[in-house]
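As you look at this complex, bear in mind that one protein chain is not there, while each of the others sits in place.
Right after this comes chain A.
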Amino acid sequence: MTTTSQATSSDPTTYTVVCRLDQVEREGGVVALVGGAAVAVFRTYDDEVFALDNYDPFSRASVLARGIVGTRGDISFVASPMHKQAFDLRTGHCLDDAAVRVPAYDVQVTGDGQVLVGGVRSNS
């Protein structure tokens, strides 16, 4: 896998190819190195793809991609593998502590099944 290193934060529309979709298992995650940051890329059961910063602010370790992916109500989330806090895959908001949030990244899947990660989403 090659790393295309054209991502810059000043150009949030620039996307980096990180892997093929079939490298991310359904309801699982992988970590990609994007612009020097560790980004967790998740795939849900219905093939939606989300990306969050891999760093778990509670345990202060870079591990979120290793968590269990599931749903709470309608929200897809990942549970930190360390102490199980849940993070909303779309926004990075912690569902157990409203004051905590991890950065969420833009992601795209191309027609030929490549996963692309963009910049940090500013809001949502």
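FYI, contacts are C-beta pairs under 8 Å (C-beta built on N, C-alpha and C of every residue); 3 or more make two chains touch, one makes a residue touch a chain; residues count from 1.
Keep this in mind: contacts and distances are computed from a predicted model.
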item: Per UniProt, the name of the complex member that is left out, chosen from "Acetyl-coenzyme A carboxylase carboxyl transferase subunit alpha", "Phosphate ABC transporter ATP-binding protein", "Ion-translocating oxidoreductase complex subunit C" or "assimilatory sulfite reductase (ferredoxin)"; value: "assimilatory sulfite reductase (ferredoxin)"
item: Touch criterion as defined above, residue of A:Val49, A:Ile68 or A:Val109 at the omitted chain; value: A:Ile68
item: Absent chain, residues of chain A that touch it; value: 1-3, 5-10, 17-19, 23-28, 30-33, 35-38, 41, 44-45, 53-55, 57, 59-63, 66-73, 76-77, 79, 81-82, 84, 86, 92, 98-103, 119-120
